[in-house]
Structure formats: structure tokens, C-alpha cells
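All protein chains but one are shown in place.
By written order: A, B and C. Residues from 1 in each chain.
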Amino acid sequence: MKNYQSKNINSIPYFFSGFWYKDPPKDVSLDGYRIDNVIHYTDLVIGIYFGIVVAALAYFIFKYRASLGHKAEYDHGNSRKNVMFTGGLGLLVFFSVDAVIEKMAFKDLKEAFWNFPKTENVIRIEVMPQQFAWNFCYAGPDNEFGTDDDIIPSQNQMHIPVNTPVVVQIASWDVIHSFYLPNFRIKQDATPGMITALWFQATETGVFDIACAELCGNSHYKMKGFLTVESEEDFQSWLSENTPEESQDDWDDWGDEDEEDTGVPEDWGWAWKEIK
Amino acid sequence: MNQTLTVKDPFGTATTGKLAMWLFLAMDAITFAAILMGGIYLRLRTDMWGDAGQVLNIPLTSFNTFLLIMSSFTMVMALDAIKKNDIKGLKLFLSLTILGGVSFLGIQIYEYAHFIIGNAELGQALQATGLKGDSFLWTSGTYGATFYATTSFHGLHVLTGVIYLSVIFYQSNKGMYSSANYDRIEIAGLFWHFVDLVWILVFTIIYLI
Amino acid sequence: MEINHKSLYIKTTIMLSVLTLIEIGISYWDIVRFYQVGLLLTFALAKMACVAYVFMHLYYEEKVLRRILFVPIPLLIYFLLGLAYDAQFNWVIQ
Partner (left out) sequence: MSGHQKSFWTKYIFSTDHKMIAKQFLWLGMFFLFFGGALAMLIRWQLGYPEQPVPLIGNWMWPGDGGIINPDIYNQMFTMHGTIMIFWAITPLLIGAFGNFIIPLQIGAGDMAFPKLNLFSFWTMFLASLILLSSYLLPTGTAAGGWTSYPPLSSPAGGIPGLGQTIWTVALIFMGVSSMMGAINYITTVVRMRAPGMDYFKMPLSVWGLFLTSILNAVFVPVIAAGLVMLLLDQTIGTEFFLAGRLASGDPGDPLLFQHVFWIFGHPEVYILILPVWGIISDLLSVFSRKPAFGYRVTAIAMCTVTALSTLVWGHHMYTTGMSPLLGKSFMFLTLLISIPSAMFFLNWLGTMWKGSIHFTSPMLFSIGVIWVFGLGGLTGLYNATITADIYLHDTMFVVGHFHYTLAASVMFGSFAAIYFWFPRMFGRKLDSRLGKIHFWGTFISINFVFFNMMVLGYAGHHRRIYNPSEYSFLEPLTGLNEWISIFSFLLGVFQVVFLINMVWSMFKKERSPQNPWKATTLEWTMDYPIPHGNFEETPLVHNGPHEYSRPDIKDRDWLGQNERITV
């Protein structure tokens, strides 16, 4: 059972914006539907409430307009009945909208977004954005980060196998960035000096955009990465292509002082933090 | 009809000026609280923080604390004097208060100078906390930044208080105050006691903890 | 306000000085950190209360003013708890 609600309760945005209404990017993740469902449920209920307000407004404007020559009723609305009525409606709104979405959100967080996979079969990636590019790091053959055999592919290229949970730990190199995968409905800030984490699982292959969602300077808009979701075999062969060759390291830093100023060093990476 | 229509004023006899000063002090307290909370937050995130007495000179600062307490006492005595229409007493106690404030500032400047010039001993103490260099500056990690931000902000308050009290002193020299008119002295006193009050917290959090 | 406040002021001043000395003593005392911080903060609060109530005449002001001035304190504690909790939570690269 994937859905709480039927999938297409998009009527409210559609109603207002007509043919300009746009779908979100295609969801290719295991848990993205949960976010869509929360949004759709909220769409539906607030649509109903706002509809009631607008209907009431329209009715009052028509019925009680001054030109009818009637006199307004002298009513302070302070009676116990009225106070109970407004209070009751307030509580009704709270329990029908807020309590429900809170419950849905907590359930989703517990089951998916904050429930990091415990199994062995997990791809672990470290992400270190810099102004204005994405750096990725894979643990390499020894499955440990911060060692010599870490695989650091070329910038902005992230590859993951399909149908495998991916855990990402993020820390920024310079200013605050935000790791945003629209197709996976996921976003996590990258803050310098601090590691944050998220996980997701792709359900389809393809190439998707990675965007930076937090203002990080004048080329913020160009800070674009590519997430390639591919089959397990393709992924493994891509990894082996990028495995660093032995004894090449000593020559790399030579005479590269200028680049050191802005870019991340060749051998970046931190020991993987255990997720509680 | 006039008798039946009154404004219920829960603040009683407090003058409007006094209310405004209390309000200002509340806002000032929140500013201090924000800076101190920032310091506490940063302290919880780092190991490079000196323990009590390791870097900062506690005996000297304790003397400073004592100075502020005494000047608070003389301030309240000044108010007591003017309430009894004792202008001489007012002037005496006011000048003592100002003297206390000026000495506080002098000692603080000495402390700063000592830190900024630095010496080998200080360097060793800093090394023990993980900081580099022979002098303790605002660039010495978040510890230095927090120390200087908090104490200098407080020092600015003392300076303001000294200037404020000097104006009051000048006015009392001109005979502006009497037992019937001492509201401004009370308000100035509130500010001065507040400076003392904040120092108690700053001293405890920055120096002792 | 006819009472002679002088002796009260002198007593308060002595009290503040003594409390300060005790505080300094505690800061050199080698006990569990938690108790040390707790004790120091308690003494600081006691001293602040002395200054506010006696020197700033809060004791003689109307109740409402006192109450209003104490409203921000729980708020600040709330902020502090939030900040402290968050400060302890995050992983920091050392």
C-alpha cells in the first residue's frame, strides 16, 4: 500500500492557476510519495476551508450590502454561544488539518526520513559542496572513509545504483549550501564545520539534477550537479573506473598552490559518523 | 461625571520616565542575554575554552566586582541623601560612584592591555586550552571573541553610566535636585544598578564558570 | 518611605560581597562540574535578586511591574534550552 489518499487531489492549485498548473518533477524515490501525499492532503483540506470562507464572504457581500437599505444588527458577538462557536471552529480546524498532517508527518519521519537504513547493503557517500560545485566521495574498496583508497570522482558527478538505499553525509567546504534533489523530494543543508545526513533510495534509472537551494554566492544558480541512477553493474564499473591509481598522489599537489585556495584538497573526507 | 471615569493604572506611583527606564533595561537585559547565550552555545560546541583562573585573572576581576558593588552602594546612598534633601551628601556619594566606575574602567583597560600585549606565561596558559599565540585576542578562537564581546559591551555600559552620572552630578551642582525632585537621580540609579546586576552575571559566566 | 534604609543598604552590600567571595571559592573548589555550575548560577541569581530588589527598589514597586519584568526570564530559559540542546546534538568535524 503506497498511498494514503488517491494520488491526484491537485484540484486546488489547478483551480486557481488553470492551464499553467505544473506538476512537480517526477518522483523517482522510494519515499517521495509520502511528501506528495502530505501536500495533497493539505491541499484538499485547506482548499475546503478556504472555499467555505470565500463562499461566506461572497454571500455576505451580496446579502448584507448597504444598498438594500437594511440596518445592521447590533451584536457584539461576545455571548458565550458565539465564543464557543469560534473556539469550536478553531479546534475543528486544528484537529482536522493540523493534527492530521502532524500525525502523517511524524509517521513519515519515523518510518522513512529519519529511519536510516540499518542493513549492510547501503551505499555511503560523503558530499562536500564548495563555491560553486559538488564534490562526492565514495569509501572505496576498504569501506572506510578518510583513507587513501577513497574514490573521488570528477566534480558534480554522483552515481548511485538503483533500488539500493543511499546514505549521504554532508558538510560544506566554505559557505552554507543545500543539497537538493527535486526528483527525490529531499533537501538538506550543508553547513561548514558540521555534518548533516540524509538517506534516499532511487526506484528508476536516469540522470537527475542536483541543485543548491541555499544562497551561496553569485554563481549559486549555476551550482548544478548530476545524479546518475544506474544498475548495480554499471555503478560498480563506474566506481572502478574512478578508483585512484597507486602512488600518483605525491605528484598531484605539486605546484597547485593557487587552486588550493578555493578548491577542496585532493584527499578530503572525514571518518564516517555513526548515525543514531 | 469625572470621578467615575478613571484609567486603571496598575503601575501606581512609578513615573512614566521610570517605566521607560525599566523597559529599556529589560531590552538591554535581553541584548546581554542574547550575547551570553551565544557564548554558552559556542562554548558547548568547542573544547578550546579556558577554565576558571586559567587565562583570566580572577583576583583582579574580583576586586573589580567589589568596586562595582561598592559603587552601587554609594549610588543608593546618594539617592537616600537627596530624599532627605542633603545636597552635600548627594554630591559626595555621586562623586564616589563616578570614581568607582572610572576605576572599574581603568582596571578593565589594564586587563585588556595585559591580554593584548601578552607574555610567555599567558601564552602557556593559552596553550593549555588549545589556543595559539602569546597574547589573548578577540581572534583567539570563540573563547576570545566571546570574552571581548561580552566584557567590552559591559564596559561600554559602565562608560555610558559614568557619563550619565557625570551629567547628573553637573546638574546637582547647579542645584537642580531637591527632596521634591529626585526622579532623574532615581532613574540614573536604576541604570547604574543594572550595570552592576549584569556584571554579576557576566562575572559568573565568563570568569568563574 | 520614612524608614531609614541605610542599614538595609549596608547589610545588602556586605551580603553581596560575601556571596561574591563564596562564588570565587566555589570556582576554585574541585567538585563535579554540574554542581559547580549549578551552585555558581544559583549564587549569581541570588546576588542579582539582591541588587534588583533592594538597590533598584523593585521590592517597593507595584506587583504588576515585578511580574512583567519576570516574564522574559522563562522565555530566555526556553531559548537557552533550545540552543543548548541543538549545540549538543550536531556532529562537529574536529
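Just so we're on the same page, contacts are C-beta pairs under 8 Å (C-beta built on N, C-alpha and C of every residue); 3 or more make two chains touch, one makes a residue touch a chain.
Not measured: the values here are computed from a predicted model.
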{"item": "Contact list for the unshown chain, restricted to visible chains", "value": "A, B, C"}
{"item": "Touching residue (missing chain; options B:A34, B:I109 or B:A128)", "value": "B:A34"}
{"item": "Chain not shown: contacting residue from A:F136, A:W173, A:W199 or A:F235", "value": "A:W173"}
{"item": "Subunit A, residues in touch with the chain not shown (by the definition above)", "value": "13, 16-17, 20-25, 34-35, 38-39, 42, 46, 49-50, 53-54, 56-57, 60-61, 64-66, 68, 70-78, 82-83, 85-87, 89-91, 93-94, 97-99, 101-102, 104-106, 108-109, 113-114, 131, 171-176, 178, 180, 182-183, 185-189, 191-197, 208-209, 211-222, 224"}
{"item": "For subunit B, the residues touching the chain missing from this view", "value": "1-2, 5-9, 11, 16, 19-20, 23-24, 26-28, 30-32, 34-35, 38, 41-42, 45-46, 48, 130-132, 138-146, 148-149, 153"}
{"item": "Hidden partner chain, residues of subunit C it touches", "value": "72, 75, 78-79, 82-83, 85-87, 89-90, 93"}
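Just so we're on the same page, only the chains that are shown with their structure count from here on.
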{"item": "Subunit A and subunit C, separation of their C-alpha mean positions in angstrom", "value": "44"}
{"item": "Averaged-CA centre spacing for the pair subunit B and subunit A, given as whole angstrom", "value": "47"}
{"item": "Shared-contact residues (touching 2 or more other chains) in subunit C", "value": "90, 92"}
{"item": "Complex interface listing, subunit B residues touching subunit C", "value": "10-14, 19, 22, 26, 29-30, 33, 37, 40-41, 44-45, 52-53, 58, 62, 65-66, 69-70, 72-73, 75-77, 80, 83, 186, 189-190, 193-194, 196-197, 200-201, 203-205, 207-209"}
{"item": "Residue numbers on subunit C that touch subunit B, as the complex places them", "value": "1, 5-6, 9-10, 12-13, 16-17, 20-21, 23-24, 26-28, 36-37, 40-41, 43-44, 47-48, 51-52, 54-57, 61-62, 64-65, 69, 72, 76, 79-80, 83-84, 86-88, 90, 92"}
